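Quick one: the structure is below, questions incoming.
One protein chain is absent from this view; the other protein chains keep their places.
Read from first to last, the chains carry the letters A and B; within each, the first residue is number 1.
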Amino acid sequence: MDDVVLKVEDLRKRFGSLEVLKGVSFEVRRGQTVVILGPSGTGKSTLLACINRLVEPDSGRVFLEGEEITSKNAQKMRQKIGFVFQDFNLFNHLTALDNVRIGPMKVQKLSKEEATEIALEQLRKVGLLDKANHYPSQLSGGQKQRVAIARALAMRPTLVLFDEPTSALDPELIGEVLSVMTDLAKEGMTMVVVTHELGFARSVANEIIFMEGGVILERGTPEEFFTNPKTDRARQFLKKLSELYGEKAR
Amino acid sequence: MIVESLPFLLKGTLVTVWLTALSLSLGLIIAVPVSFLQVYGGRVSRFICSIYEKTFRSIPLLVLLMLIFYGLPEIGIRLEPFLACVLGLAIRSSAYQSQIFRGAILSVSKGQTLAAYSLGMSRMQTFWHVVFPQALRFSIAPWTNELTVVLKDSSMAYALGVVELLRQGSYIVARTYEPMLIFLTCAAIYLILTVSANKIFAAIEKKLTIPGFEMREVLH
Partner (left out) sequence: MSFLQIVQQALPRLLNGLVVTLYLTMFAAGAGLLIGTALCVGRVFANRFVSMLCAGFIELIRGTPMLVQLFILYYGLPVYGIRLSPLVAALIGFTINSAAYQAEYIRGAVQSIGAGQMRAAYSIGMSKWQAVRLIILPQALRRVIPAWTNEFIYLLKYTSMAYIIGAPEMMAQAKFIASRNFEFFKVYLLTALIYLSIVWLSAYVFSQLEKKLRIPGTILGER
């Protein structure tokens, strides 16, 4: 079924004199994982923040399963969109379990028993059931991010957005988070991921979007993008990254 | 009515400002060596300074004023009310100011001191050229706060009969029976004084800002 979950139409955003998004449009179908690549500071994070209206775009529209997201219904729509931050942003005064179940309890108004059941299940899926009663300050970076993913998933979202989820992690902790994300993609979750992890992009993404300077320069399947980039910028970008990370471009 | 009482209130305001200025300055003079000793001194001097500042930050200003004005005469020192207030305010303020300066000095990172030493600077040179300029800037915000505290606490000179702004106000009230109006006017004058002081020192702070260097908050 060609079921479009997310439709982004001509988003534009400027901060003062700086135009960060210059008319971005794309679609994501159910079960797809779209990875957005590109140099830092080119509006990728702003793009994600505009989708769940954490940032108000200047113009353009966003549709979730056909329904437009406006500032009026943003709060309601956010329940269906999961968001994973680069800095985790776990609630520091709550245990991991409380972090994950506060959404179902207070926002979706489920009973404590139901919310706890859902929360424990999500913690189990990310492999942190034994850390349920730990506070964020007692967890490693990778563990914090996995709790953050569990927190987003506990709301049973239709779509999950990841804003550079591993950029703030020590290299050895990146793997555990990427594996959770890979499993999630395999289970059929619709995901949009902004990342620099080319390995993940190549193996998990259904579509690659390459952005720079607030516009989409190129899009295609991973095979197309990695082996035959169409634009010069994309070529340069891939070359730089593989020099940095030692990945050989085939 | 307000216009009539204004001259008297302004007389009182002058006394208030004079009280504040004297106390603050005397407090400053005492606080600088105390803060110095607390940071750079030996164990004994650090201990004595610590006792000094802790004591005078722990007793109410009024008790201190009473001790000075009513208590000192028993050992032969008889001060007139205005001087007693200046002394009391100054001693109390010196305790707080010493903590401000101490905090500011400690805020200058140790790394810079080490760098200065490794260039061959003496302790004196290091303090004068590296620590002091930065500590000075860190002190401005909390010191301005202390200024407004002393300004407002000068109203306690009322208890010793000093004819500062508040007491002038109460004299006018005794004549005119308009307490609300007069005391609100007094409050307004104090507000003008504190807001002006804040603005002036904020401007001074701005002039002294090192471009790009964030001002760190000194907590005490």
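One rule holds in what follows: contacts are C-beta pairs under 8 Å (C-beta built on N, C-alpha and C of every residue); 3 or more make two chains touch, one makes a residue touch a chain.
Only a predicted model underlies this, so the values are computations on that prediction, with no experimental measurement involved.
Asker: Can you work out which residue in A:25, A:75 or A:203 touches the chain that's missing from view?
Answerer: In the complete complex, the chain left out is touched by residue A:75.
Asker: Hey, which of B:67, B:115 or B:204 is the one touching the hidden chain?
Answerer: Hidden-chain contact among the options goes to B:67.
Asker: Per the definition of touch given earlier, which of B:2, B:29, B:119 or B:184 contacts the omitted chain?
Answerer: Candidates B:2, B:29, B:119 or B:184; residue touching the omitted chain: B:184.
Asker: Spell out the interface residues on subunit A facing the chain that's missing from view.
Answerer: Answer for subunit A: residues 52, 54, 75-76, 78-79, 81-83, 85, 87, 89-93, 102-103, 106-108, 135, 137-138, 148, 151-152, 155 touch the chain left out.
Asker: Mind listing the subunit B residues that contact the chain we can't see here?
Answerer: 55, 58-64, 66-67, 70-75, 148, 152-156, 158-159, 166, 169-170, 173, 178-180, 183-184, 186-187, 190-191, 194-195
Everything that follows uses one rule, which is that only the chains that are shown with their structure count from here on.
Asker: Mind checking the centre-to-centre distance between subunit A and subunit B? Centres are C-alpha means, answer in whole Å.
Answerer: 53
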